[in-house]
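The complex is shown incomplete by one protein chain, all other protein chains being positioned as in the whole.
Presenting chain A:
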Amino acid sequence: MNNVNGSVVGSSSGSGDGSAPRRNSKRPKYSRFTQQELPACKPILTPKWVISVFTLIGVVFVPIGIASLMASNDVVEIVDRYDNVCVPSNMTSDKVAYIQNDDVDKTCSRTLKVPKHMSQPIYVYYQLDNFYQNHRRYVKSRNDAQLRKSSQANETSGCDPEKRTKDGAPIVPCGLIAWSLFNDTYIFATGNKNLTVNKKEISWKSDRDHKFGKDVFPKNFQSGPLIGGKKLNDTQPLNEQEDLIVWMRTAALPTFRKLYGRIEQDLNAGDVISVTLKNNYNTYSFSGKKKLVLSTSSWLGGKNDFLGIAYLAVGGLCFFLAVAFTIVYLVKPRKLGDPSYLSWNRNPAGH
């Protein structure tokens, strides 16, 4: 306050401000973008929209649901659990001992009845329950580099605890996944005619071509003190070992099916299939289940009613909501954009 000397500034700056036209104005450039006025659409959930959306979903979902259900109904599926019944009655007290005893004959016969006509191809799956192929220890125990190239045979990192043999030689294919390869086998017959099971092309082509090398042969496989599963043919390259390739696509969930082969002929309703199987694979130690599955397929895959039901339910719900909203709009009509609904108009004193 009261600084006399300021007068000098006052007068000088005053003249400077007023006279000279401003050369570099800092006025921001106008554009629709900088002023946040880009053309835009402003959707609002009007009754019309809400009802249309729900109706549309209903209209789309219900037919899909019906179609899915029909597809699922067309699928004929035969599931036979054999892990317990294949244990000889004298050994049911200690199934693990049974399965580990190499001297016991593991052959087991089952008969399956075809309930409905099954048109080819009929897929043969084995289903394991409670087998955690997604267990962290398990799912990581593999080495993809080793599977691709023979030159990478020594690449066994990540394969613990099936990495190397006692004398340090690398195991090919290494890792728990390969080690635990499923080794039950099935032979099918109707009447006294054998049903051939085509085990070719049961794996993904991409896996055969790019993931498993054609010059990679099993080495030192299943040579440890604990045998996990199937032994591989040392003379066959990995890309031809389709059971292994299928097995190595680890299942997402603890109950899963793996393709065993295809029966490429129709089966008629009432046909009796006799299955001769070798019950080799140990699921007893973790109370898992083994099932044999014969199934046809539809555009939707295997037999599964869930999706159809779910679509029907959602579609139905949406129809219901469409009706409910219509009722709400009729019972309690509100003019959209009526300023009298603004809180300060409804209750003028209330703020």
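Here, contacts are C-beta pairs under 8 Å (C-beta built on N, C-alpha and C of every residue); 3 or more make two chains touch, one makes a residue touch a chain; residues count from 1.
Going forward, contacts and distances are computed from a predicted model.
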> What is the protein name, per UniProt, of the chain that does not appear here: "Phospholipid-transporting ATPase", "ER membrane protein complex subunit 3", "UV-stimulated scaffold protein A" or "Protein YIPF1"?
Replying inline: "Phospholipid-transporting ATPase"
> Which listed residue, A:117, A:135, A:214 or A:231, touches the chain dropped from view?
Replying inline: A:135
> Which residue from A:66, A:145 or A:323 sits in contact with the chain not drawn here?
Replying inline: A:145
> Which residue numbers on chain A touch the omitted chain?
Replying inline: 1-11, 13, 22, 25-30, 34-36, 38-45, 47, 50, 53, 57, 61, 64, 68, 96, 125, 127, 131-139, 142, 144-145, 148, 160-166, 176, 179-180, 204, 206-207, 210-211, 224-226, 228-229, 249-259, 282, 285-287, 299-302, 304, 306-307, 310-311, 314, 317-318, 321, 325, 328-329, 332, 334-339, 341-344, 348-351
